[in-house]
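Only one protein chain is missing; all other protein chains are in place.
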Amino acid sequence: MDINFSKEDLAFRQEVKDFLANKYPKHVKEKQEKGISLTKQDMIDWHKSLYEQGWAGYNWPVEYGGTGWSPIQIYIFQNELAHAQCPTILPFGLNMVGPVIYTFGSQEQKDKYLPDILQFNTWWCQGYSEPGSGSDLASLKTKAVKEGDYYIVNGSKTWTTLAQNADWIFCLVRTETTQKKQEGISFLLIDMKTPGIEVKPIITIDGDHEVNSVFFTDVKVPVENLIGEEGQGWTYAKFLLMHERFGIAGVPNQIFSLKKLKEITKGRIDDDLQREIAEYEIELNALEFTELRSLAALANGSHPGAESSILKIKGTELQQWLTDIYVRSAGQYILPYEGPDGFDSNSVPSGPEYSHTAVSRYLNFRKTSIYGGSNEIQKNIIAKAILGV
Amino acid sequence: MDINFSKEDLAFRQEVKDFLANKYPKHVKEKQEKGISLTKQDMIDWHKSLYEQGWAGYNWPVEYGGTGWSPIQIYIFQNELAHAQCPTILPFGLNMVGPVIYTFGSQEQKDKYLPDILQFNTWWCQGYSEPGSGSDLASLKTKAVKEGDYYIVNGSKTWTTLAQNADWIFCLVRTETTQKKQEGISFLLIDMKTPGIEVKPIITIDGDHEVNSVFFTDVKVPVENLIGEEGQGWTYAKFLLMHERFGIAGVPNQIFSLKKLKEITKGRIDDDLQREIAEYEIELNALEFTELRSLAALANGSHPGAESSILKIKGTELQQWLTDIYVRSAGQYILPYEGPDGFDSNSVPSGPEYSHTAVSRYLNFRKTSIYGGSNEIQKNIIAKAILGV
Amino acid sequence: MNLNYSDEQLMLQEQIAKFCSADYSFDKREKIIANSLGHSIEIWNQFAELGWLALPFSEKNGGLDFGPIELSILFEEFGKALVVEPYLSTVVMSGYLLDNSSVDSSALIEEIISGTTHVSTAYVEANSGYDYLNPQTQILNGKLNGNKSIVLNAKHAKYFIVSASDNSEMLIALVAADAAGVSFNSFRTFDGQTCGDVSFENVDISENAILFKGDEAIAALNEMINYATLCVSAEAVGCMSETVKKTVEYTKERQQFGVPISSFQVLQHRMVEMFMEAEISKSLLIKSMLQLNSKDPNALKTLSSLKAQIGKSGKFVGQEAVQLHGGMGVSNEMSIGHYLKRLTAIDSQFGNRSYHIKKFMHL
Partner (left out) sequence: MNLNYSDEQLMLQEQIAKFCSADYSFDKREKIIANSLGHSIEIWNQFAELGWLALPFSEKNGGLDFGPIELSILFEEFGKALVVEPYLSTVVMSGYLLDNSSVDSSALIEEIISGTTHVSTAYVEANSGYDYLNPQTQILNGKLNGNKSIVLNAKHAKYFIVSASDNSEMLIALVAADAAGVSFNSFRTFDGQTCGDVSFENVDISENAILFKGDEAIAALNEMINYATLCVSAEAVGCMSETVKKTVEYTKERQQFGVPISSFQVLQHRMVEMFMEAEISKSLLIKSMLQLNSKDPNALKTLSSLKAQIGKSGKFVGQEAVQLHGGMGVSNEMSIGHYLKRLTAIDSQFGNRSYHIKKFMHL
């Protein structure tokens, strides 16, 4: 056992640092540091800079244009990005549909989709949840009926993140009504420009427009857009959910956010607040090392399993805790609300700067224990898969 | 609305104080203040002093020799007793079987049992739980088969508090095997001297002998010892459980114990401990007023309902929290263990005096969230009865 | 000891509850918030007609002389409906100071009671935190200078009541919002109300504009904050009980895995815990309003225990309600997230849980 990074790992870290110092787009960097929202083009520029470095497929195998990095390298990479306050790497193409395509797709599909995903020429979104199917995902009702060379898709998806920017959506659809609801589900790629698709914004309690409803009315989808076999969509979906949870604990971002909080509260005499921050920090350290243990297991050849549910639960609990500490440390100065269009006055309210974003972040993070399989569902998974009850 | 005690209530409180100053047995008082365990005779003396004052039936109607006090008077009475560090009033006769007998018993049974209960001539214990029936009380298996003028009882009871001292036990027994397990249960009074009864101690994790197993082998019980109707025992049991929860929050004792803790920790610089004590105190105040609200409702003529489950849950949570704070405030000095027979050395260990009893109390109080219907069962009750889910 | 509301109090409660359910639906509230004013003049006029704006004022000033119990009843119902109208700011906070000043304010109070005028109290500053007894704002030589923060309903105030110092003692002054040297920026708050930063630059203050001085100013400010603390706590209790109710209803309706999600034991117990938190908060509310009403020596300690408990219970109830609503919980269209917002805002106002635990410890 050895806790230290190897020489190779340290060299790799330096390489990432160099990239961040030299090739991370300046206009993105500035906005990030000032807390200004990024435009769609900013996000594209950011992802393209990674692609140009050869790092877009940071978690992909080499044969599909990925880096082939070890879990530890990915960990180092993500840490450095968080430390440099980089934007999120959008997961929909690179972490979700990409791995599904290269694992279960045909050669034609690989050739057609993977390069655009890596180059961020296409913005993907995820069509899983439906109004009636949240935790009970397999009860989904969006129908795809085969007619000649097309599937005719009818139904609706909800909580679709950034669908307003998306070029493509990957969907779970019902191609057959079966006894067992997990059967009869298929995995379909749909061009968002196809007639019959309508995207309607959902405003969340933080006032943001991040998620959407997507409605499908007689949408014609070529049969070659089916991934793998018809009726096997649930298998692919589970595969994807496992991958989605990789990194879901959000440790690097929390470390960065904690550092800022400590700067903000430095010298304040609220003993109880300082103590609570220490309690949080201890649990964050524990979570970080729990993630490292699971990375070590991955590096040893094991597959991501129900352990990732622990990371999801603890990670989101801690993220939510941290946003709550921010809120409480800001006192009454949290009240003025900066909507998506800024404050409704030309001036910025008085009070410490961090107090203006504290509540929005707090409210925004409420979703993390709900999406990606709610924490209650994760506990059911652990109970069944690990405890065997 | 008025938060203050009426003139009559204040006069009543003075009366209780006078009793405690003058008629509370001195030898019991001394032992209680020094933390010395009471003997069986001490307990009898204590109860008899209440009887002689006319207060043994503090929660009984006047017609059966009780005080007929209002809920507020009972509250004042219990508060003063706790404040004076009096021993518990044993509930088995006065709070449990007594009310069952005067509510459901025959005139002969009332005449035979009630006076002895009030005078504490008989020590009662409760035969409810069985090895296989804990939370699922209605699944009990102890059998009573009618043969002529007797029931022949076979089976066993467990967690029977102070059975080693008891003259009588009231039991739930199965007189019939029915489709619905709640049917076919009867309520039987059994003389502990009847041949075929064996009491075996159960030592609890605090090292104490407080509870027992009671085994019944062909025990002959006269049919006139049946309360009410055969097969109606479950109704009486539920009635009794409601009454058992009256005062189960243990607020007066907690107020006293908190006062001691504050004295012990006075001037200590553990900010976090002081803060935690304040947090506890706030919740205790909330619990106390929740109990008062419920007493006010009782005084208004409503019956004890599922609200008493809140008092049980919160009361035991807070009791356990308090014993835990005691343990943590004593640090490593909790280690030496005073068993039921004292320390295994003639000397008393060093360290603060309260540290010697802290762990025993802590361990002893673990049971409170388990017995009398576990807190999980109480939550089921509230969910069903109050929330309607 | 008597813990039952009087018939008069029960009637008041019923009247408010009826109004809120008939005239203050969640949809209507959303429309009220969306308008440029941020609250409804029509609703405010109804408050005036119902006599609610007169509730806490003394009889000599045309009020009903109601105390902590009636205010708690009102705010508990307001909490259930998430009322955004600035009753707290104009009637409770400013109203208290005007009503209790030795300067005759009966004309202005009459305007408030009739619903035509709003007054806001400016006592928070950018660096004050919860310490409102050491204002940086100054009144020297009849001139007011300084900046105030988080002034509730600043945009609609015809007058500001301003805390300041003359370098030797504290002063509380009444200032017309249109006086020379007064300017403000207004912001929406995340819980659907409005507040503002207000600046005073060489604003003329005449001697009879000083409502309180010295110890009286401190006492008045403290007492005003105590009333406001009780009111928002009562509001939080209302928020909580309504949140629990709505969550139970939602879980009974929402089907997953072929059954209503209310049939899952984990969710049942969670709702029981929410219910218990709401109940014990309500207990402290009753204790607190009664002690304030009878001027009990422990009243302030109990008030701090109430506000501390509200912070903890409110957060738990609000967060769990959102969680149990799943995706719908974080949707702005549903009311449930707005209860969480208001509960979060309430913890931050007039001293949060941490502040009041410390106060509880030292009282």
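Chains here go by letter, A, B and C, matching the order in which they are written, and residues are numbered from 1 within each.
The criterion applied here is as follows: a contact is a pair of C-beta atoms (placed from the backbone, for glycine too) under 8 Å apart; a residue touches a chain by one contact, two chains touch by 3 or more.
Keep in mind that this is a model prediction, so the values were computed, not measured.
Undergrad: Touch partners of the unshown chain, restricted to the chains that are shown, please.
TA: Contacts of the omitted chain with visible chains: A, B, C.
Undergrad: In the complete assembly, which of B:Ser70, B:Gln85, B:Thr103 or B:Thr204 touches the absent chain?
TA: Residue touching the absent chain, from the options given: B:Thr204.
Undergrad: With respect to the chain omitted from the figure, which of B:Asp136, B:Asp218 or B:Glu263 is a touching residue?
TA: Candidates B:Asp136, B:Asp218 or B:Glu263; residue touching the omitted chain: B:Asp136.
Undergrad: Tell me which of A:Ile72, A:Ile248 or A:Leu322 is the one touching the absent chain.
TA: In the full complex, the listed residue that touches the missing chain is A:Ile72.
Undergrad: What chain A residues would touch the chain not displayed?
TA: Chain A touches the missing chain through residues 1-6, 9, 72, 274-275, 278-279, 281-283, 285-287, 289-290, 292-293, 296, 300, 310, 313-314, 376, 379-380, 382-383, 386-389.
Undergrad: In the full complex, which bits of chain C touch the chain not displayed? Write them out.
TA: Residues 264-266, 269 of chain C touch the chain absent from view.
Undergrad: In terms of residues, what is the contact footprint of the unshown chain on chain B?
TA: The list for chain B reads 129, 132-136, 139, 158-159, 202-205, 207, 270, 272-273, 320, 324, 327-328, 330-337, 339, 343-347, 349-351, 359-360, 362-363, 366-367, 369-371, 374-376, 379.
By definition in this document, only the chains that are shown with their structure count from here on.
Undergrad: If you average the Cα atoms of chain B and of chain C to get two centres, how far apart are those centres in Å?
TA: The separation of the two C-alpha centroids amounts to 43 Å.
Undergrad: Between chain A and chain B, what distance separates the C-alpha centroids? Give it in angstrom.
TA: Those two chain centres are 54 Å apart.
Undergrad: Specify, in ascending order, the residues of chain B that touch 2 or more different other chains.
TA: In chain B, the residues touching two or more other chains are 275.
Undergrad: In chain C, what residues contact two or more other chains?
TA: Residue numbers touching two or more other chains: 357.
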